[in-house]
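What follows is part of the complex, with its chains left where they were.
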Amino acid sequence: MNDATESTVPFEVTDELIAEHGLKPDEYTRLLEIMGRQPSLTELGIFSVMWSEHCSYKSSRFWLKTLPTSGACVIQGPGENAGIVDLGEGWAAVFKMESHNHPSYIEPYQGAATGVGGIMRDVFTMGARPVANLNALRFGDPSHPKTRHLVSGVVSGIGGYGNCVGVPTVGGEVNFDAGYNNNILVNAMCVGLARTDKIFYSAAKGVGLPVVYVGSKTGRDGIHGATMASAEFDDKSDEKRPTVQVGDPFTEKLLIEACLELMASDAIIAIQDMGAAGLTSSTAEMADKGGVGIELNLDQVPQRETGMTAYEMMLSESQERMLMILRPGSEAAAEAVFRKWDLDFAVIGRTTDTGRMIVTHKGKVEADIPVATLANSAPLYERPWVPHEPAKVILPQWVPPPDAGILPCLKTLMGTPALASRRWVWEQYDHMVMGDTVQRPGGDAAVVRVHGTQKGIAACCDVTPRYVAADPEMGGKQAVVETWRNLTAVGADPLAVTDNLNFGNPERPEIMGQIVGAIKGIGEACRTLDYPVVSGNVSLYNETNGVGIPPTPAIGGVGLIPDVQKMASVDLKREGELLVLIGE
Amino acid sequence: MIRSAVIVFPGSNCDRDVKVALEAITGFPARMVWHGESEIPACDLIVLPGGFSYGDYLRCGAMAAHSPIMRDVVAKAKAGTPLLGICNGFQILLETGLLPGALMRNASLRFICRDAFLRCETKDTFFTRCNRVGEVLRMPVAHHDGNYFADEDTLDRLEEDGRVVFRYCDADGAVTEAANPNGSQRNIAGITDSTGRILGLMPHPERLFEPQLGGTDGRRIFESAVVSIAEAMVG
Amino acid sequence: MKARIKITLKNGVLDPQGKAIEHALSSLGFSGVNEVRQGKYIEVDLADGDAANARETVEKMCKDLLANTVIENYDIEIAS
């Protein structure tokens, strides 16, 4: 063990410092055992983000493993930046959904915008051009004083980012419930298109390879963002505000074009976006997957601010950045591509055969950690849970018919926030850019053509939290099945799903019971329908002062329409046509 | 052979859409020209596409108007090469001064993406010769800054010279306030220069040029251009 | 009574617009630009003629609406 580690920042490990890093006392003990010495501040920061709920899935991983993730169409299941399914004739759909709940509550415009930016990076990282964005949004009671501000900020943030990048936002859902008054949900989904022989992965396979940083410069953005995303809110959360990140969709657009341009050559061995926990998790994951060590020289990292410490650079969540492992000798050609698009490009390190992640800054070793341990040592909790007692069934005949008559009731229903038209939302999204939107928002599922072909990709997202609250397992199934129905309704063959599991504090057994129930339900429905889960995201601790959100496992479904001429849509085409009701 | 060129700025995002429409309608490949080039190869039509050049930062179109390629765009347009600016392209045309006025933030302050109806006000331009005056076309708008502004004198002059090409209207062709999606003065959706060869418009004709996309009204602008080009070739 | 309000991004908050302007200036041939930051400038014309009152009102306007205090600072100048 190398114990020459010095920190440029003097510090003392206090209980507060450990707590501030979101680590429990026993987790810190475990860290000490792994390191065999006291960690430097940078090392403490690195472990804290890697072990955060957000990065490590420590509460949900045990149950996520029960989901069906394989199937005839699956090219890549969970475990990479996004899932991939085969569309035939050399085409693949790459997709994933991810939450940006906490940041969006604190700064709705930027929080939502950076959520969209992040999920698009997950998709184009794999070699896909993003072709459709969707989003699942939950807000509090419409009459709550904050709701209006949050809705308008989130919607314009999603539009502001997606419209500028030029990827159509074609679908999603918006709902209101007092249970989200203090914890809104912003789940963004992106679908991309790739050629099956041009898919890129994140494993840094090979020793002595250049580690390359591209995109925007690093600033002190969102330091601790990843741990914040897993910490409960309290009334003092206003104080955490400066960790908000600002998105730069213009740079993202350039980054997409530059990455896709370089991907057309054979220069890239591995690539990964710097999402939550930025440089830390991208380097750790790439090195771990490749079975190599990695050396970083932070002096080479493009910096936006002066005097940044190693700690800050390793934890920064500055947006619009990517990390690549290049084939030796291709640096100059790669650099030319990024310079053409006015993006930063820097070789910041090298892969090694030491199996260690060694971070140096200003001539000092700031972190020296075994890669495999760092990437795989996160605690795994099988948290106690209590099965949820399903709510009593209510039979229709128990509900008295309304006095007012059907028509006024229908009008009232259509005017409620739950059912009212969402046109106000999707008209703020450019849903037609790229010229392939053949079914616009407002129907059961959106459809975009596979560019230059007659194939269509159908996508939708759904969940009804009320059902999940009443019976997590049934509610989980219902959400999966609803996406299935929506895809079939436009004439698509459903292929696979992504999910975004939004819940309260998993350390409470009744919440854990909801999580377990919902995952069981989702798993069963997906297995039965041969409709595998290829990617997803978990967002826990969505609660304030001990009150959790309604359980909200959002499901994003993707299907294939072999010939868009045969697509179906909701609009009634002609007068005098027959209406048929099928099903029970 | 019809040679069209689409200028690509950093942040353009309707460049491919326009290329696809141009190629489908003219039957010939369209050339993409990077903003950093200094010259556009000789061509019969130049298009400045929609998008968010330079992120729409500072003012929409302001930075793109200073791109190296714009010197040649302006020179060629002044020498008679037809020039079409769509959405962000229209904003760029105003920033270069090739067309008068400015596009301000939408009156609602919101980005708006939906079909709009346009009344064609003149057929005496390169891009509308196949239209009827008073004809109603359906075309999508998708913008945050499409609120056309010019001072009263300029507006009067544009009207007198027949340079207002399209106005927002309802499905029946009535030019009403309710049909105005963005607060544009006098419901103006598109204007031309005095020669009728430079057209700037906010709606996107390339988004409705084939039945699968939901309509074909957008074709008309490109078809007029094709007829005009063919006629110029015949002489 | 006029209030002139400058709204600027807090230190360290990314300013994509400023960055793009910086870049555009340099490609226009302006050298020696270290940094550009873009903010908003708002003029509010108030009926109230009392400067102290006006400042207090405008302060509240900034907090409630004009500035996004999560990422922005504001600076108020009252002119008669």
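Order as written gives the chain letters A, B and C; numbering starts at 1 within each chain.
Here is the rule we use: a residue touches a chain if its C-beta (ideal position, glycine included) is under 8 Å from a C-beta of that chain, and two chains touch if they have at least 3 such contacts.
Note that the coordinates shown come from a computational prediction; the quantities given were computed from them, not determined experimentally.
K.L.:
Note that one copy per chain kind is shown in place, then state the copy numbers for the whole complex.
P.N.:
A x1, B x1, C x2
To be clear about the criterion, only the chains that are shown with their structure count from here on.
K.L.:
Quick one: report the Å distance separating chain A from chain C, using the average Cα coordinate of each chain.
P.N.:
Using C-alpha averages as centres, the distance is 34 Å.
K.L.:
Just curious, how far off is chain B from chain A if you go by their C-alpha centres, in Å?
P.N.:
37
K.L.:
Indicate the residues of chain C shared as contacts by at least two other chains.
P.N.:
Correct list: 16, 20.
K.L.:
Could you say which residues in chain B touch two or more other chains, in rising order?
P.N.:
54-55, 57
K.L.:
Which stretch or stretches of chain A touch chain B in the complex?
P.N.:
156, 159-160, 163-166, 248-251, 253-254, 341-342, 426-435, 437-438, 440, 449, 564-565
K.L.:
Which chain C residues qualify as touching chain B in the complex?
P.N.:
16-17, 20-21, 24, 27-28, 38
K.L.:
Using the touch definition up top, name the residues of chain C that touch chain A in the complex.
P.N.:
So the residues of chain C touching chain A come out as 9-10, 12-16, 19-20, 23, 68, 70-71.
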